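In this view, the complex is presented without one of its protein chains, the others remaining in place.
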Amino acid sequence: MLLAFGNFTADPSVNLQLLIGGLALGAIYAVVALGFVLVYKSTDVLNLAHGEFLMLGAYFALTFLISENLNFFLGVFVLLLVMLVFGLVVHYGIMRRMVGQGFFAIVLITLGIATIIRALLLIFYGPTERARLDLLPQGSFEVGGATVRHVDLVIFGVVALCVLLFFLFFKYTRLGLHMRAVADDIEAAAAMGIDPDKVYAMTWAAAMVMAGVGGLLFGHVTGAIDRSIEAIGLRAFPAAVVGGLTSLGGSIVGGLVVGVIEQFANGHLGTKWREPVAFSVMFVVLLVRPTGLWGRKDLERV
Amino acid sequence: MTATENPAAQQADQTYRPSTLQRFLPFVVAAVVPFILGATTDDLNFWWKAAITIAILALVARLAWKWTPRGELTHREDMRLWRTPSDRSWAALTMFGLLVLPFILASDFTPPMDFPWATWFAVVNLVLIFAMGAAAFNLLVGYSGQISLAHVAFLALGSIVGGIVGVQWSGGNMWLALPAAALAGAVVGAISGLPALRLKHLYLLLATFGFHFVMMLVWREYLQEYFGFVGIRFKGVNSPRIASWLHWLPGIDPDENGEFIITGQFRWYWVLMPITVLSILFMVNVIRTREGRAFAAVRDRDVSASLLGINVARSKLMAFALSSAVVAMSGVLASFYIGSRGEDSFNVQTVLNYAIIIVVGGFSSIQGAIFGSAFFWFLPEWFKWAREELWFVRDIEFLSDYPSEIDLAIKGFLVVIILMFKPDGLAGMWRDFKNWLSRSLARRNP
Partner (left out) sequence: MSGGGLDLRIQDLTVVYGGVTALDNVNITVPSGGFVSVLGANGAGKTTLVRSITSLLYLHKGRVRRGSIVLGGESILGKKSPDIVSAGVAQVPEGRKLFPNLTVKENLLCGAASRSDVSGIDESLEQTLELFSQLRPLLSQTAGLLSGGEQQMVAVGRALMSQPTLLICDELSLGLAPKIVHRLFELLTEINETRGTSILVIEQNASLALQHANDAYVLELGRVLMEGSATELKGNPMVQELYLGGGGEAHTSYAAIERPSRSRPLEHGQRPPVTES
């Protein structure tokens, strides 16, 4: 075998640290996966541009919170508002015309959008990397020999809150109901007088806002803010798939599971194993249970 | 009596059968004349050469048009690759163009406004390599409807096979690496297609993407094990060469040390062009066969296809194997042509690039890949030239400050715009143009 295995260690504090790191990473994955899930659930679109959306969020956070030096809450509000407008632009400018097109064409158009965002960010922000954000609490504390950062706890809390809010929104509001109806059957929904166009626009706006939140959070834990952070979009795929792609709660569980697995692969096998292990897990889940652990089981209609 | 005879007479008028010689003559001319031109017109001015070339092009196309069977076609005639007058003309034209192109590009010529003549040759060769890989990709995702993002994995596989067979075992034997890569590509491709038997759409896309990452790991491990950070060098001692027993062939004069190394754009062109053309023709041919039509049936509806007696599993795996084999071969060619492959040679951006190529080219037809990759490689060249030479572009500072970013943005916008408004891409526009042209030509001289 030409692949070298790292050393397995049984030291509990190392493993605890890996677990904590994994959960922290998993929380980030959950934010990203939530964005995938929102879009996929309502519009059946696999948004390969979500990583770029997130990068957009991180750069905007930089602009509003650092360069413009706005008050934190005002800055976050402006950030999310701008992201929301971008979401509407994506829908009304592009995705709207793609309703009814083939699956792959739509995937490719999201790749086109990703390319545009990447190019524009490079043009407007330049290739130099920026220091990561430092607006959330920066300290840490020790638990059983392992370090827990405050910022990870904040991320955790925000993700849980977002999932809860979305859950309540879908369950108890009229718009949420209409969004679920469109997700189930767009034609029937349209026939009932629900405007799929509006629902889709709301969905894209919500996904963009989630990307804004994600960018803000991820901007605090990434090494530096530069063009490479879009990769988080791809790296969160396994999390979204394991969680089932159609379930809000699933995105959290999937995120945590994959985060922990990745972190352990990273610690025990080596960094290069991180992605292959995550994607192998995804591969196996796809083959055994394509709808993920919590996804809805739609029957393929012939 | 006369009333019944007349239609029959008209039928006879429309039916036309050229002799075998006539059928092949335009193609023979298209095949031979470029070499004669290339060998004999050294002392002619470029413009003279261009004029002669265009005149011959027109003649060849005209003859191919004229000497095409018409009327009630037999089944065999109907199944030919180039069936209609316009098909045959375009085929002859393309053949002529492909053969005369290297002589033109190698000629010493300065176009007006310093258009970058010399770099064009490199671009043309890259277009050939990418067209081959993208066409195979298109066969899989466009024609067979099996969504996959694993094609770059097969380029990497091609590099690995090229490294093992072409470098480690035989020190530059690309000719051995090509079939080996095809074989490896077919086998691994079929394996990578296994999820397609169970998954569709999104899930298939993700599964193949997972495969991509696994392959990237294999690639990195392989590099580290045998080559280290520098990556594989396919240049120098590892350059492909023509075996000595073939040195008698016309046009092949060995160097002083008795070797004929494939180096330089001109020689590479003569390696890449035939391989690309043959493999694309091969794929176009496959989709006309029973096997290939089954691909389309499976794409449209696989449950119904199985009712029609098509073995769906076999069809899907065939599509994966075939496509991957060709992609792996193009990976070998790219490795040897570019000369080195390292850690960063394959990444997600490469996946995107191929996606851009097939979208812009039009992903409902295999030929679209050719347009797409030509566009992909010519756009930056053209843009660079425009930035440096065109007075009204040169002065826009913004453009020269961010050349590659703007390139990228243009590509992104094009993908979006084409998918929104012209989903058939450049190939679709080309088809419309050809239809328009042959209609207006047919009106003038039926």
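Per-chain numbering from 1; labels A and B assigned in written order.
The rule we apply is simple: contacts are C-beta pairs under 8 Å (C-beta built on N, C-alpha and C of every residue); 3 or more make two chains touch, one makes a residue touch a chain.
Since this is a predicted model, take the numbers as computed values, not measurements.
The chain omitted from view is touched by exactly one of A:E68, A:D134 or A:D184, namely A:D184. Remark: the residues of subunit A touching the chain excluded from display are 99-100, 174, 177-178, 180-181, 183-195, 197, 296, 298.
Just so it is clear, only the chains that are shown with their structure count from here on.
Once the centre of each chain is set as its mean CA position, subunit A and subunit B turn out to be 37 Å apart. Against subunit A, in their complex, subunit B makes its touches with residues 141, 145, 147, 195, 198-203, 205-207, 209-211, 213-214, 216-217, 220-222, 225, 301, 303-304, 348, 352, 355-356, 359, 363, 402, 405-409, 411-416, 419-420, 423. Residue ranges of subunit A in contact with subunit B, taken from their complex: 2-3, 40, 46, 94, 97-98, 101, 103-105, 107-109, 111-120, 122-123, 231, 234, 237-238, 241, 245, 272-273, 275-276, 279-280, 282-283, 286-287, 290, 300, 302.
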